[in-house]
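Below is one structure, written out as structure tokens; comments come after it.
Left out: one protein chain. Kept in place: all the others.
Labels run A and B following the written order; every chain starts at residue 1.
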Amino acid sequence: MKLSELAERLGCRLEGDGDIEIVRIAGIKEAGPGDLTFLANSKYEKLLASTRAAAVILKEGPVCAAACLRTPQPYLAFAAAVRLFAPDSRPPDGVHPLAAVAADARLDAHVSVGAFVWIGPGAAVGAGTVIHPNATIGEGAIIGRDCVIHSNVSIRERVVIGDRVILQNGVVVGGDGYGFVRRADGTHEKIPQTAAVIIEDDVELGANTTVDRPAVGETRIRRGTKIDNLVMIAHGVSVGRNVLMAAQVGVAGSTDIGDEVVFGGQVGVGGHLTIGRGAVAVGQSGVTNSVDPGAMVSGYPAIDSREWRRSSAVFRRLPELKRRIEELEAKVAALMGDEDDEGADIT
Amino acid sequence: MKLSELAERLGCRLEGDGDIEIVRIAGIKEAGPGDLTFLANSKYEKLLASTRAAAVILKEGPVCAAACLRTPQPYLAFAAAVRLFAPDSRPPDGVHPLAAVAADARLDAHVSVGAFVWIGPGAAVGAGTVIHPNATIGEGAIIGRDCVIHSNVSIRERVVIGDRVILQNGVVVGGDGYGFVRRADGTHEKIPQTAAVIIEDDVELGANTTVDRPAVGETRIRRGTKIDNLVMIAHGVSVGRNVLMAAQVGVAGSTDIGDEVVFGGQVGVGGHLTIGRGAVAVGQSGVTNSVDPGAMVSGYPAIDSREWRRSSAVFRRLPELKRRIEELEAKVAALMGDEDDEGADIT
Partner (left out) sequence: MKLSELAERLGCRLEGDGDIEIVRIAGIKEAGPGDLTFLANSKYEKLLASTRAAAVILKEGPVCAAACLRTPQPYLAFAAAVRLFAPDSRPPDGVHPLAAVAADARLDAHVSVGAFVWIGPGAAVGAGTVIHPNATIGEGAIIGRDCVIHSNVSIRERVVIGDRVILQNGVVVGGDGYGFVRRADGTHEKIPQTAAVIIEDDVELGANTTVDRPAVGETRIRRGTKIDNLVMIAHGVSVGRNVLMAAQVGVAGSTDIGDEVVFGGQVGVGGHLTIGRGAVAVGQSGVTNSVDPGAMVSGYPAIDSREWRRSSAVFRRLPELKRRIEELEAKVAALMGDEDDEGADIT
């Protein structure tokens, strides 16, 4: 595609030769002739001088030897450019002859169902949805339009999935929540977990992430939330809109997570808590109490991030502080000895 | 079901109108007309005044406007009530025509094997067991009676699984343990992991949990243990009876975990340790040493929880302590200056 056409389709201001033929999108370090790259993080601005890319998407300002596509939002334009060049991996419509679809399942005519997909009785799949090989769709599950269900995904019975939802490979939605009652003899009785699980529109779940089903009420992930790989969403959790959770986060049962919350990788969140809108938990923190809207927390137990950073800085100096306390003790003992030869403890 | 019948089946004392028709079990907040709810945690007692539930399972004592089912163990009665109302999702007996079962596999007549299930040579499956679609049962694996193997589970060769075991979707039992020997050139030689893996009766493993196989000896999970999602049980680990492990716990190789141990979410436990009967490790703790029976540990490295809590409370005040040390140093310097103008260090 000619650079001039790209400029137009991406809504960027062209600077340089519009006739350059772009064949690929590439990172700024590995880009070469024919490649379009981007600069979104000013930390990498120095690479503008050395990049071998044919053209660069970037904001107004920085000087660049290559041709430029200028835009106030280089990262968004980059995303759009990647989309233009992405290979179309959508399989054709139709149900593979080696799929097993229950007679009463309702599939839109415009769906693609791969080999070894099982779709249970009463399930429904909307137009434009692709179900890749070896996925299983439980009895009565409802999947909306334009979803992508990757291979080896398990969607359990009666789960409800909205439109444009993407489930990466190995995701499990609607597995039984971890609910047991201890009997007097120390064994545990399983509480059947048969209530609702709802994944709203535009949600994406990363590979091997699990979303559990509760005994009563519902587990719900709201519109636009994006969750990375190997995350655990326990039974009865409510996740707000446009939430971001990095990989390996775990959220315990019945916790309520507000819109636009952000969790770093490996964060753990206790059960029955409320995480306020827009709150942030830094990677690996352990959230044991509810968090106010907009707060940023760190550490275990998670506290205000600034406060935690101050304590953490001192943690590193603990051996020195201990030594200074010992020195003070010696000096004070000496001072007290001066006034009291017995060195008696005056406290 | 009439409330009076429910009272009888749950062994509760009925208080109020036994003719109320109950149609659903629900949480105390979302319950409405026709719903039976429960109160097990006194923290929620104030909700008794406002619940719209038709009836409430609770202990003797608290006043409640709705009809009541009184019992000393409301949570157990709730579990039983959920069971009464749970939809029966057991698929019919029989082997799906698109399953692949080895000619010499021994399947009881009363089993349900879903589509795209592979059962290897010499494997055995007991009466009442359900194997959902896309599960794989390796060569020579033995599965007991009344188990539920959910979709996309992998049971590897020669694994032995007891009765009434539930494996949630994506579970892997018997994958190769992480065993390598470093060669002189820095590469690693794989130690074949071909020994035994045993999951005893009444165990439940959560979605995408993995239990590894050792080179020698066995990995064993004993009767009645319940493990949540995304947990890692390494090769050669021995897990006792009625143990509880929350999500994302990891236990390293050859560790021995006693009966009735409890691990909170994201706990990590080192290899070759002994965790005594009934010990508890709080969420996210990192257990690097063996733990005494009945102990409760926290933090990394995990120490006695009370001790950890005391240190943790001071951690938060470290910047203040540092300032107080600095103030003391200034004061002591001043005091020493009074007696020695040179301010010589007397220590």
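Quick notes on this structure:
Please note the rule applied: contacts are C-beta pairs under 8 Å (C-beta built on N, C-alpha and C of every residue); 3 or more make two chains touch, one makes a residue touch a chain.
The model shown is predicted, which means the values in this text are computed figures rather than measured ones.
Considering B:G11, B:P87 or B:P192, the position touching the chain not shown turns out to be B:P192 (whole complex). Although one chain is not drawn, the whole complex shows that of A:L230, A:A252 or A:I303 it is A:L230 that touches it. Residues 98, 100, 116, 118, 134-136, 138-139, 152-154, 156-158, 170, 172, 175-176, 178-181, 183, 186-192, 194, 208, 210, 212, 215-217, 230, 232, 234, 236, 248, 250, 252, 266, 268, 270, 286, 288, 300-301, 303, 307, 310-311, 313-315, 317-318, 321, 324-325, 327-328, 330-332, 334-335, 338 are the ones on subunit B that touch the missing chain.
Counting over the whole complex, subunit A has residues 25-27, 29-30, 37, 73, 75-76, 78-79, 82-83, 85-87, 89, 96, 98, 114-116, 132-134, 150-152, 166, 168-170, 202, 204, 206-208, 224, 226, 228-230, 241-242, 244, 246-248, 259-260, 265-266, 283-284, 299, 312, 315-319, 321-322, 325, 328-329, 332, 335-336, 339, 346-347 touching the chain that is not drawn.
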